[in-house]
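The complex is shown incomplete by one protein chain, all other protein chains being positioned as in the whole.
Each chain carries a letter (A and B) given by its place in the written order, and its residues are counted from 1.
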Amino acid sequence: MSDSRNNLGIATELRRRFGEGLLRAEEDEPGTLHVEVDAGVIVEVCRFLSEQAQPPYPYLSDAFGADYEDHLQVVYHLFRPETGEGALVRANMARDEAVLPTLAGLYNTANWAEREIAEMFGVTFDGHPDPRKLLLPDDWVGYPLRKDYNLPDHVYLRPEPLHEDPQAFLAGEAEPEVTDE
Amino acid sequence: MSETTVAGLTTEEMIVNVGPQHPSTHGVLRFVVTLDGERVNECVSHIGYLHSSLEKIAETLRYEQYITNTDRFDYLNGLGNELCYVQAVEKLLGIEPPLRTRFIRTVMAELKRISSHLVYLGCYGNDIGAVTIFLHAFRERELLMDIFEAVTGGRLLYNYLRIGGLRNDLPTGFGDQVHRFLDHFPRRLTEMTDLLTENRIFIGRTRGVGMLTAEQALSYGVTGPSLRGCGVPYDLRKLRPYAAYDQVEFDIPTFPEGDCLSRHLVRMEEMRQSLRIVRQLLDKMPDGEIQAEVPRRLRPEAGEVYERVESPRGELGCYLVSDGSDKPYRMHWRGPSFYNLQVLPEMVRGGLVADFIATLGSLDPVAPDIDR
Partner (left out) sequence: MANTVVKTILDVIRVWAENLARHWGIPPVFVSILAWIAAFVFVIVLVLLMVLLAVYLERKVSGYIQSRLGPMRVGPIGLFQTPMDALKILTKEDIVPRDADKIMHTIGPVFFFVVAVAGYVVIPWDRGAIAARVVDLNIGVLLVMALSSLGLLGIMVGGWGSNNKWSLLGAMRAVAQMISYEVALLLAIVCVVMQAGSLSLAAITADQGGSLLQWNILRWWMWPALLLYVIASAAESKRIPFDIPEAESELVSGYHTEYSGMKFGFFFLGEYAHLFVIALIGTILFLGGWQSPLPGSIADFVPGFIWLMAKALAIIIITMWVRWTLPRLRVDQLMQFAWKGLVPLGFVAILVTGLAVALGLGGGGI
């Protein structure tokens, strides 16, 4: 069962250990701990929560990004399988130097989650074991989930457009080409 | 490429594409599988073929408009997805839905769980080569479809839940219709168990195949029946009861082996538990309003919420950020299939091609749920 005192204790301990890097540590609804930190200490904070906190939040269930226009945020959802309690750990970083140390060494879950955040928000994960694109095509340009992303007029998911003048073709002005291949 | 020489013959690995068009990928998925004869040496997943930008779409729609989109990613669990989203918005707004609404939502979510597991059962039989179970499972699912159609008007996409309530109350005769199903279904379930689960060949194909340890599953964020098939009783319906799950008694079936068979048995048993839940809820169904007081324009205060429910595939998460306007500032879905699929290479390495298919099927992935 969720025990608020535990989370308060963890919050106090977090404040003691990561005084400067820690922006917020509180429990605003029963059973969910909210933590907000600077990008630099995210690995240490997660390691503390997973290994040393009493009781710990040993596993990562989800990670995702958010774009707050003045900064980017990556949110990690840690959980405790015995009770189902969760902790949301947020890491803030500047938009123009969006670099975060990877958590893939700590949690296997982080591998795909970070790949998705990287392609959607343009966050670089330092030391990620497999930094390829995950959901988007390999030649995609831009970070679609950022607030300032504008969808190009026409997106070609093929290496080459089907027609040499795609705009005219789409407007119905050009005949379709018939090729041998 | 490794080359080994046996009596002067050279062998080399073969790389094959399983998908994007392949009979057992359960949607559009692609795996690049390196084979040594029949043995799987390596498997690399390629996903994203069905990415539909649901998270970006949410930023352009008002809170109440988005409900219709939630049916569409995990299409086997439409009402469950709606439940997750609606609960998240209600938490943001601080609205408590009426008791009757919570009961009806739970009934629908559990019926949807049975329907989803039936699709799993049919498709898994097909993967293993038992074609007949597919039609038997879908025949029973049709009865559930009739129930959904009577209540919501839709068979696959419902758009039934509303923020703080429901679109309409239950139709007359709903109780009888569901009771008929509840009385009829256990017999069919036993029949399907006889046909597939207790078949020697089926057990031979699934026992000890696609092994997953509890530690591995947890560290990869695997949830749902796949995790309970490793012996971890992690079920949000029990641990953090939402809707009306605190009003009913049910068990969380777990099997400790962590192979395809135990994942299969978990799902079979979950169907029986869902029947139990639905029966209790119908007996206790309260009368009353179905819609809470909700403001005309939904403008939640700035804030955020992370809501989790137990979908048939695992933990379904919905993260919503409000900036005080009538549209979400940011929304994120945790698709359970996404994380469940991530662990697949660990499970299939060293197995045979047939085991690869059996393992993939036993994770019950839904392609749009992976890509969202």
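To be clear about the criterion, a contact is a pair of C-beta atoms (placed from the backbone, for glycine too) under 8 Å apart; a residue touches a chain by one contact, two chains touch by 3 or more.
What you see is a predicted model; the values in this text were computed from it and never measured.
Visitor: Where does the absent chain touch, in terms of which shown chains it meets?
Guide: Missing chain, whole complex, touching shown chains: B.
Visitor: Looking at B:Leu99, B:Ile252 or B:Leu352, which residue reaches the missing chain?
Guide: Answer from the full complex: B:Leu352 touches the omitted chain.
Visitor: Per the definition of touch given earlier, which of B:Tyr85, B:Tyr120, B:Phe181 or B:Phe202 contacts the omitted chain?
Guide: Result: among the candidates, B:Phe202 touches the missing chain.
Visitor: Could you tell which one of B:Pro98, B:Gly125 or B:Pro336 touches the chain left off the display?
Guide: Hidden-chain contact among the options goes to B:Gly125.
Visitor: For subunit B, which residues lie in contact with the unshown chain of the complex?
Guide: 14, 16, 22-24, 35, 38, 125-132, 135-136, 139, 195-196, 199, 201-202, 204-205, 352-355, 357
FYI, only the chains that are shown with their structure count from here on.
Visitor: Based only on mean CA positions, could you tell me how far subunit A sits from subunit B in angstrom?
Guide: A distance of 23 Å separates the two centres.
Visitor: Can you list the residues on subunit B that touch subunit A in the complex?
Guide: So the residues of subunit B touching subunit A come out as 47-48, 51, 53, 55-56, 216, 218-221, 223, 227, 232, 234, 236, 239-240, 306, 308, 315, 317, 319, 321, 330, 332, 334, 338-339, 342-343, 371.
Visitor: What residues of subunit A sit close enough to touch subunit B in their complex?
Guide: Against subunit B, subunit A makes touches at 31-32, 58-62, 64, 66-67, 75, 77, 81, 83-86, 88, 107-109, 111-113, 134-137, 144-145.
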